[in-house]
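One protein chain is absent from this view; the other protein chains keep their places.
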Amino acid sequence: MSAPRQPQGYADPYLAGAALGLVLLAAFVLVGRGLGASGAFASVAAGTVALVAPEHAGASPLFAHYLGAQGPWLEWLNVELLGVLIGAWLSAALAGRVRVSIERPATLAAGARLTLAFAGGLLMAAGAVFARGCTSGQALTGGALLSVGSWLFLGVAFASAYALAPLLRKAWQ
Amino acid sequence: MKVCARTALALLALATGALAAITGSPQPPIADDEVTAIQLAEWIRDRRSGLLVVDTRPAGANTQDRLPGARPLAEFDRGAASTIDTVVVYADTRVDASIVEALRQQSRALRFLRLHGGIAAWNAEVLFPVVRSDASTRQQQRFAARAQLSRYFGGTPRRLEPGVPSGHIRSRRGC
Partner (left out) sequence: MSAPFITEAAPLSASLAVALLVGVGFGFALERAGLGSARKLTGQFYGRDLSVLKVMFSALLVAMLGLFWLSWLGLLDLQALYVPPTFVWPQLAGGVLFGSGLIVAGLCPGTACVSAATGRIDAVFVLLGMFVGMLVVGLLLQRWAAFFESSAHGAWTLPQLLDLPYGVIVAVVVVLALAAFFVAERIERGTR
């Protein structure tokens, strides 16, 4: 175990972004599809419902989608997201940034931060279901493919985050 | 990162972006010795003189989807080529370069062109062109000319209803 050291600074955003773009391009070249995140949650939820109450799983337009072919657990996005966890941990560990903590400003209680985090997760899930994707699957992947719906989603999602930001100033300053 | 590196990246993006605008289509360019299916269809329809279309697929290979007026490779008569100046050769997709070379060796006076994309392109672009039902009026008008060409050759112009699931459920979802 090494002694706690000063975490390294973050990489240049343009350079990190270009690297991310190359990863996305590699995904297109190798498997013909882009990145994603929220789909993995939908697929795990579909798998859970299928175990507990199979009759509900088949009836849901969302879950039914993930219950074909290889089933909800071996969904491509699940494995990809597992890779995300590994890659993120690896990067953070190399830079000395892994630390168990609750990220919040001093003015915000830990409980309040966790409540906001959970509520935000709920809202994003609902949004991702109707939008058929999130920042990765729609905005980034669909954006690079010039998909109409992806650009609509990108614009509206950014606009509503900006619109709500003043109300949440206390949570993030 | 240094400002000059950022500027270099920005200029690279700008240059490749500007070149993309000039290029227009991301499809591979048509080679000098190639002709597009649409262009060939117009030549055939307009009864362009001196044109001969040659099917280079092995004898007996699907005779149903032969291009109108096309001769099989075996019947290509080099002697009777006096009225012919342009030969368009095609295969399923790409014509083997060695076939074109062999023909060229035998009749140097003729211009040989390969059909870009082969019979597959002929089917997709000439016989069965597709228009989206949500296309703009201008796109629909442009398609009308394609549809006419398609019907001339006995094809069927198709209308794609993108909202209606095609039956084949893709297992892929972006996110």
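Residue numbering begins at 1 within each chain, and the chains themselves are lettered A and B in the order written.
To be clear about the criterion, contacts are C-beta pairs under 8 Å (C-beta built on N, C-alpha and C of every residue); 3 or more make two chains touch, one makes a residue touch a chain.
Remember, predicted model here, so these are calculated numbers, not experimental data.
Just checking the interface: what residues of subunit A touch the absent partner chain?
Those residues of subunit A that touch the unshown chain are 10-11, 13-35, 37-38, 41-42, 44-46, 48-49, 56, 59-63, 70, 74, 76-77, 79-92, 95, 97-105, 113-114, 116-165, 168-169, 171-173.
Which residues does subunit B use to touch the chain missing from this display?
9-10, 13-14, 16-29, 132, 134-136, 138-139, 160, 162-164, 170-175
One rule holds for everything that comes next: only the chains that are shown with their structure count from here on.
Would you pull the subunit B residues touching subunit A in the complex into a rising list?
1, 6, 9, 169, 171-175
Touching residues of subunit A toward subunit B in the complex: what are they?
Residues 12, 14-15, 18, 33-39, 65, 68-70, 76-77, 128, 132-134, 136-138, 141-142.
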